[in-house]
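These notes are about the structure you will find just below.
Every protein chain except one is present and positioned as in the full complex.
Chain lettering (A and B) follows the sequence in which the chains are written, and residue indices restart at 1 in each chain.
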Amino acid sequence: MPQTQIILDDTTWEELLELTHGAAAVCFQCGVCTATCPWGLVREETLSVRSYMRAAQLGLHKNGNEDLWLCTTCAQCEAYCPRGVEIADVFRGLRYLAWKRNQPHHGLSTLLWSVYWNNNPWEQPPSQRANWAKDLAAPQFDPEKHEILYYVGCTASYDSRAQKVARALVKIFQAAGVSFGILGEDEPCCGEEVLSVGHKLYFREMAEKATKTLRERGVTQLVTTDPHSYDAFKNHYNDAIQPLHYTQYLAHLIDQGRLTPRSPIPNSQSLITFHDPCYLSRHNAEIEAPRKVLSAIPGVELVEMPNIADDTLCCGGGGGRMWLETEAGERFSDLRVEEALSTGARILATACPYCIACLEDSVKAKGIEDLAVMDVAEIVAKNIVESALHER
Amino acid sequence: MVESLYNVENENPAIWVFLEHHDGVLEGVSLELLSRGRQLADVIGWELTGLLIGHQVASLAEEAIALGADRVILAEHPLLEHFTVNGYVHVAQQALLEYQPSIFLSGATPDGRDLAGRLAVRMRTGLNADCTDLRLDPKTGILICEVSGFGGGVLALIEMETHRPQMATVRPGVFVPGEADSGRAGSLVSLEFDLPPEIIQTRVVERVSGESLDLTQLPILVCGGRGIHGHFEWMYELANLLGGDVGATRPPVDEGHIERQRQIGSTGAICRPKVAICFGISGAFHFIVGIQEADMVIAINNDPKAEIFDHADYCIVGDTHEIVPALIQEIRDWKMEVGD
Partner (left out) sequence: MSTLHIVVCIKVVPKPEEIAVDQETMLLIRDGVRSEINPPDMNAIEMALKLKDQYGGRISILSMGPLFFADYLRAPLAMGADHIYLMSDRQFGGADTLATTYTLAAGIRKLGNVDLIFCGEESSDGATGQVPAGLAEWLGINQLTQMDEVVIDPKKKLARGRREIKGGHLTLETPFPVVISAKTACNEPRFMDYTIKPWAFEEGRITIWRREDLEVEDDHIGLSGSPTRVSGLKQAPGRSRQRKFLKGNPAEIANQLGKILQATS
């Protein structure tokens, strides 16, 4: 590990000010962020969030600092900060400085190059982006014919576990009679991961390119698998693309009576608890939609964990952490599945591919047999679609 | 076109194999080339010659003859003790010019490539690199080399009409070494050559054998997952027998069965082995990313529905506790047979 070295100068200060829109300026160093950050739950010496805010205020840059890459951008701290500091964005700004000095965390340059050459962060062949949908009737998007573009996203396109969620969604759309299309091989990477690891300038470039593609293809309304893509489109693209997370869209369909749950969930699975993904609940205040969708299934009994909604406990996969190893014993998801277990639920539901990966891993690691990690879409596909299909 | 230093008009009907050696032992690929060279030579009735360069290596000549060489050209000199590209190319060129063989083969090892790459240019002839097969047209004596590009996605056959020697480096492992026959007869010829010391410009600072862990470049990767229940001693035994090394999925690393540096996958090492053998691994995407570049994947899992089977060439539904010991036994038996 390179030695930590502190640099203090005016240019850095100005740069940071610009990169973070001066977000840290109002911080009065109370330390609530450090106290609420989940790293405190798994480490003796927690991530000193406050001191990073201080560094940003002063234009301090710590060279070669590994802690900088710990932040999962979960925004737990933001929910409590009395000054409303956009802390996650300050971290992204500090990370950009590290990029500029050619000091990113090991492995993250590879991630960016993969996005550059492959249009996805997973080093997967771009030509195979639509392979998951080969045997499904998922047509190319046509603005004349389709209500929505289903924006699949990189992880659901390639990760075999997340592909199941994408397939479930296709099934639901078809059952509800939604006319939808996908972009297949031409689907641009949304750049969410690039933003998370702080490469703001590359992200900007990607956002412009993706916007152009989406415009050219006549997209106005898109529905994402992933709360991270949803957040990127909603809060970090300049363009007026209207994104919806799929849970929001399914909630609409239920409201409109287009999707009607009929077949009750088996008794053995009726107790469900929902893990709020940070990028849905905290970053975008969407708490109702997934619960509404789950509750619409007859027989489902939602039980809540202690930390929900604004207070949800991050799975640990945001902020680029999916590409960096987190030592066993320091994984937030381990704590989360304990919480889920304490509710007596048989299904731990969530609505994000990263959350699924982390939570499922923890369930397995703990050898828990009677708690299944499922995506809301999978539960719906299993329990709504068949009944809806019967009516047709 | 640029003229080679000699050509098809004045070639001699011989196949030469560069005999690479380290620490007094012939490289495996040299044995493989002697075996393939013998077959080709017999088809067309040519002579098979080994080129042996080094210092105090004459004893290796006998081995080469036992393995099929009709003749070994020996070039010995204290300055040739270690392979240096300048020294070896200098000597090899003199040998080629003197004997003008039609074909010159070497292994596509680091030294073999260095030698052949330079020698080909010095002889102003063509070179086919990292060949996966060699054939010889018995009528014309033209060597047909199969090379593969794009991770094996494309195969090309390449030949050369007039330039000589016909040079190729051959990927280790594509041919099977033959059996030694100590009764075979062959001749040993010492090469007369000059070697001005100043041409050797590369200094071997050190050559260290010892521990180095680089999973990314291994030929054989033996991977254990949660489903081997901590029995990494089996994995190591297999890896040793097969000349590879051991990797793991994340759970056994987390559980302390094996060190973190051996984790394969999106947050571990990305590997490109010839063969990856996966024991008790479910096939999560985060793991698959680390082996998807493997030429071949073999998977053993007791769950017939395991995802890993979608990513494997050979699939075995079975208990690792039964398959692994049987496989170890099998490979031991086969090693005994070939006298390894």
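The rule is simple: contacts are C-beta pairs under 8 Å (C-beta built on N, C-alpha and C of every residue); 3 or more make two chains touch, one makes a residue touch a chain.
Bear in mind the structure is a predicted one, so any value in this text is a computation, not a measurement.
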item: Shown chains that the omitted chain touches within the full complex; value: A, B
item: Candidate in contact with the missing chain, chosen from B:24, B:138, B:243 or B:256; value: B:243
item: Given B:191, B:221 or B:275, the one touching the chain that is not displayed; value: B:275
item: Touching residue (missing chain; options A:38, A:104, A:290 or A:316); value: A:104
item: Touch list for subunit A against the chain that is not drawn; value: 99-100, 102, 104, 106-107, 109-110, 112-113, 116-117, 125-128, 199, 201-202
item: Touching residues (missing chain, whole complex) on subunit B; value: 1-2, 4, 85-86, 89, 108, 110, 113-118, 120-122, 124-130, 144, 147-163, 169, 173, 201-212, 214, 216-217, 219-220, 242-243, 270, 272, 274-275, 295-298, 309-318, 322-323, 325-327, 329-331, 333-334
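As a convention for this text, only the chains that are shown with their structure count from here on.
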item: Gap in Å, rounded to a whole number, between the CA centres of subunit B and subunit A; value: 46
item: Residues of subunit B defined as touching subunit A within the complex; value: 226, 250-251, 253-255, 260, 263, 266-268, 270, 283-286, 288-289, 307, 310
item: Contacting residues of subunit A [partner subunit B, same complex]; value: 107, 122-124, 158-162, 322-325, 328, 357, 361, 364-365
